[in-house]
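Let me begin by presenting the structure, written as structure tokens, before commenting on it.
Left out: one protein chain. Kept in place: all the others.
Then we have subunit A:
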Amino acid sequence: MSETEALESMVGGEYKYGFTTDVEYEDFPTGINEDIIREISRRKNEPEWVTEFRLEAYEKWKQMEEPEWPNVEYQTPDFDKVQYYSATKKNNGKKPESLDDVDPEIIETYEKLGIPLQEQKQLQGIAVDAVFDSESIFTTFKEKLAEAGVIFCSISEAIQDHPELVKEYLGSVVPKGDNFYAALNSAVFSDGSFVYVPEDTVCPMELSTYFRINNMQSGQFERTLIICEDNSHVSYLEGCTAPMYQENQLHAAVVELVALENAEIKYSTIQNWYSGDEKGKGGIFNFVTKRGHCRGDNSKISWTQVETGSAITWKYPSVIMQGDNSIGEFFSVAVTNNRQQADTGTKMIHVGKNTKSTIISKGISAGESNNSYRGQVKISPRADNAQNYSVCDSMLIGQTCGAHTFPYIESANPTAKVEHEASTSRVGEDQIFYLQQRGMDEDDAISLIVNGFCKEVLKELPMEFAVEADKLLGIKLEGSVG
């Protein structure tokens, strides 16, 4: 689809994915305590060490306080009212063996979301893990991936089938007590994806997880773990949507990436959770800890994100560059409209020699929203010849929104080079005028300018998602100028 077509297709500024799926849920009490954690563990039939992992995290979480430094305002969720586990009755807590066992309602839901699960209709070239509330519903192309030696399944399956791998890596990048929401996640985590790419393997297809929150009461606490062995490569993408509810739902995920020698992980996100209505009612609280660890020399981790949804976003995908010559990248477009608030950015920690990081962040705020970039670049004393280049541009649309930039730079090595630049501006009247003069109407002109503004980031996305993101941007900003 060409760019103009993508822009043409932007119709109706509404949230398209706000429908609910009518499924029956198993009973599960709300609130959090040791018994609940043991119960989650029991229902998932987890080995003792996982239960211990959860309980230790819970102990840590109890001692912690919710961070106040993000530049967002919200009512702290009542942790006793959240349902920490949500499984549909039909599945009875077990993952369906074949598609026939999956609730047709859910299959239909995914179809509506543009992710057909039936074999004939499956998206070619992309293996999909579909996560519905707390469970992984179905994973496509598993066999084909297995031929290449790649393990792609839900984390619950991985705990059952590959405990040695999970045990080695779980919590090794984001420790149990890393921060308030990471600790909560470690205590109650539900399904997320597990990817293991063995040595000398290029994953034959794109891997993707589609997260859907449906249950009004439940929070989603997915946990994703991706391990890339020496000389391997994987590209992974995730998408997220949720129905429109008046209440806020909590989404506290943890993503851990491990790249060993010469490995490369590319992680892309299109986050489109329900963002609340114009008055700021409802929407998802998106409190996510994502971190990658370049453990081996010459490894590379690249984060690309398009953040358009959620009422509150609090998310800093980070890279620890420990191996020499390793590379960290962060490409982000964050769009806020109405009463959305986003505080997002990255951390680039340079430990190894000759490490290199790039940060490109584009923030667009409209309506009465607030959009903050918060990033840290840290050069440790032994990171000789480390290099960082950061650009954070913000665009304001309308007079009631805010854009903020909080870059933290710390350099303790004289051979390192750190460059940061940021700017804030708006869509220029002269730019719009120029395009209108060429025959475009105002909305199209703005779309084109916004697309140009984000181009550097969008080009990093896998093809299919780039088109999707283009559309998303258009819809998000529809009607916000005038």
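Throughout what follows, a contact is a pair of C-beta atoms (placed from the backbone, for glycine too) under 8 Å apart; a residue touches a chain by one contact, two chains touch by 3 or more; residues count from 1.
In the analysis below, contacts and distances are computed from a predicted model.
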Omitted chain (choose from "Iron-regulated ABC transporter permease protein SufD", "Coenzyme F420-reducing hydrogenase, delta subunit", "Sorbitol-binding protein /mannitol-binding protein" or "Electron transfer flavoprotein subunit alpha/FixB family protein") - UniProt protein name: "Iron-regulated ABC transporter permease protein SufD"
Listed residues A:E52, A:D200, A:E278 or A:E419, member touching the removed chain: A:E419
Selected residue (touches chain absent from view) among A:S299, A:S394 or A:S447: A:S394
Contacts of subunit A with the absent chain, listed as residue ranges: 69, 379, 381, 394, 396-426
